[in-house]
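One protein chain is absent from this view; the other protein chains keep their places.
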Amino acid sequence: MADKFKVATTSLAGCFGCHMSFLDIDERMIELAKHVEFDRSPITDIEHCSPCDIGLIEGGVCNSENVHVLREFRKNCKILVAVGACAINGGLPAMRNHIPLEECLNESYIDGIGVENGQIPNDPELPLLLDKVHPIHEIVKVDYYLPGCPPSADVFWAFLSDLIAGKEPSLPYDLVHFD
Amino acid sequence: MQTFIQSVIDKYAASTVRLLDILRDIQAEYQHISSPAIELLSSQLNIPRTQIISVIEFYSFLHASPTGKYDILISDSITDLMLDKENLLNYFASQLKLTVGELRSDGLVSLNNTSCTGMCDQGPAGLVNGYALTHLDRPRVDAIVKLVEQQVPVAEWPSEFFQVDDNIHQAGLLLQAPIQAGEGLKASFKRGVQKTLQEIDISGLRGRGGAGFKTAMKWRFCSEEQETERYVVCNADEGEPGTFKDRVLLNSYAHQVFEGMTICASIINAQQGFLYLRGEYLHLYQPLLDILEERRKLNLLGKNILDQQHFNFDIEIRLGCGAYICGEESALIESLEGKRGIPRNRPPYPVSQGYLNKPTVVNNVETFLATAKIAVEGGQWFADIGTEQSKGTKILSISGDCAKSGIYEYPFGTSIAQVLEDCGATDVLGIQVGGPSGTFIDISEDQRKLAFEDLATGGSFIIFNQSRNILDIVKNFTHFFAHESCGFCTPCRVGTALLKKQLDKITDGHGSAGDVVALEELCQLVKNNSHCGLGQTAANPILSTLERYPEHYQKQLKAISYEPGFDLDASLETARRLANRDDAGAHLSQVEED
Partner (left out) sequence: MSQTITIDGKEIPFSEGQTIMDAAIAADIYIPHLCHNPDYTPHGSCKLCTVKVNGRNCSACTFPATEGQEIQNQSDELEKDRKRITQMLFVEGNHFCPSCEKTGNCQLQGVAYYLDMHDNHFPHFFANREVDSSHPEILIDHNRCIFCNLCVRASQEKDHKNVFAISGRGINKRLIINSISGQLKDSDIAIDDCAAHICPTGAILIKRTGYQVPIGERIYDKQKIDAVALAKENKDHG
């Protein structure tokens, strides 16, 4: 039997909804497991990528840590895939883009309702926010895009099945959604 | 205010077609068009306020919020940049103690950039309250700052600040012997106006704006239209950076230009003509009005011109308000009608549905100049000069790196090498022929010819020597198109803004090989899908230099697969400041470090 495809996944500025949708392939996971082995992913708890065939990125880029993780994926994955609206266009987190970051932080940590003794977090362990949320293709080169919020389980299945079969992936009309 | 605005409305007979003139007058008086002014106009002219707002927002010289009592604009043409305009502008701003693009807090003065003002042979140039300033340098800036601070009216400023020279260095067929006022009309009436049209046909004259449509054919099409109310329009909106020949023609050959328009009117049976003068040439407005008045006295305009029964024709001058797109003939017509300068869908063409949807001939200043002389000399005289497909001569506006910038008239077919020699250009890198919308050629192509069949040009001829950076030039042109796109169609509106982003990414050093491929793809997209000539040519500076100087682009690229088009570390700046951090984790490298 041929070597299994190594797949890594992560969620950047996302809600893990795309991961949940991926898991919705349900029993097809058993078939998938015959062909695929997971590397870094919330599913495996592996912390860093080793060289992979496919990297699935959920979420856009909102902070410095996202940049580091995205670069690690790009470096290690032969095929990098933007999964879901946030990775593709910034999604809902990018709706903060027309509000200056300073206002966002002040509202959250200084003068928002219910905030007492407010302070903007400054622990060096914490990643700093970028002034705008960016889709991942504005930071690294992306090979494929799976639209949807989230992409349905069928989208993941169709896409990975094509790749495993050695075909150029394509999505039929009824699988292309932006919502 | 109410009284003033009412007087302006009355002056233009409350005609919405004169909206631009009305707004110009109000802008000149109050340095902006305020909301109450808009409301008043809306009710008096009986048009929606949105129509007024949209016109104000379209034109660079109209403003809804105040500009300075002294509104100073500095020309952002590439030739001005080559004369160190950027430093001069910053110096100006520091002396005036203001920020470029903003009104000083006391409301006295504002300073900003503007697109090429057509003074490329006597830059760095600018405008103060619409009037052209030439030969700007630090001493002159110092003097202007003093005049502004002392609130000396612009009319009392030293006249040499406003001196505009013709700089005609080579006169040919047209420039060396202008006709006498009335000579062309007399010859034409003697011959018979339809025979004059035949002479123009024989001359082979093609439109001098750049597109090169046969003039006689245009006039004939117009004269064959059913509708009998017809118009003649002279396009003097020469906004193509590097072009200033019409400025000279209107300064020193205006009689002949108006004569050409009148001859056209006699052939197509028009009663009304317009000269659409770009706002940057405000200094020519009054002198041109005087010449029109003189022509009326000579019975060269007005009723029964030169005693021709039933030949009544007059010319009105309409000023533009700072919009390059209005050089496109259908956008110009929209602007003449007091609207935003949005190019129309074609067909129908102006010859059948132009001004007020009536048959209209729109020609370039130089075209009308030529027709008047052809009416005197006959077509063959003109056709004997030039090449197979390009008859006669072409008047060039030469600027940039040469000893003698100015006006040169050449027979079509003249080589680029000849032109360069005449104007004293040495150590040449390349030439922008036809302005940003034309072609950038390398010096190795100097045997190419001025002609519609080789290098077509509306007259702009900008020379760059070996010390110039190709990408700086292309960047200036690409930003120009993004600024001047009217925004009507998607490919040009979004495309020119994307071209600017993508080119800046490369010139700022954030580009990789894929970015040049993406740039070229975008160029083709904008070129092939845009609504009008602006979008269709906006990518020319990039395309023509990518073809000739790929290495200049390659040099800028990083040997990595991809880099963000924005400064990653800078986008952490706000967060760093608010968290009061500067540790290693508070920074990002632009590209991944190994």
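To keep things simple, chains are lettered A and B as they appear, and every chain counts its residues starting from 1.
We adopt the following convention: a contact is a pair of C-beta atoms (placed from the backbone, for glycine too) under 8 Å apart; a residue touches a chain by one contact, two chains touch by 3 or more.
Predicted, not measured: the structure shown is a model, and the values here were computed from it.
One of A:97, A:122 or A:161 touches the chain omitted from the figure, and that residue is A:97.
Contact with the chain not shown here comes from a single listed residue; of B:66, B:424, B:487 or B:514, that residue is B:487.
From the options B:171, B:202 or B:525, the residue with contact to the unseen chain in the full assembly is B:525. Among B:49, B:135 or B:296, the one in contact with the hidden chain is B:49.
In the full complex, subunit A touches the hidden chain at residues 82, 85, 88-92, 94-95, 97-98, 132, 134-135, 137-138, 142, 144-147, 149, 170-171, 173-174, 176-179. Subunit B residues in contact with the hidden partner, per the touch definition given at the top, are 35, 39, 48-51, 53-54, 57-58, 323, 340, 345, 347, 482-491, 493-498, 501, 525, 528-531, 565.
Rule of thumb we're sticking to: only the chains that are shown with their structure count from here on.
Distance between subunit A and subunit B, defined via averaged C-alpha coordinates, is recorded as 49 Å.
The touching residues of subunit B, counted against subunit A in their complex, run 514, 561-562, 564-566, 568, 571-576, 578-581, 583, 585-586, 588, 592. By the touch criterion stated above, subunit A contacts subunit B in their complex at residues 64, 67, 71, 74-75, 100-102, 105, 120-122, 124-132, 134, 138-141.
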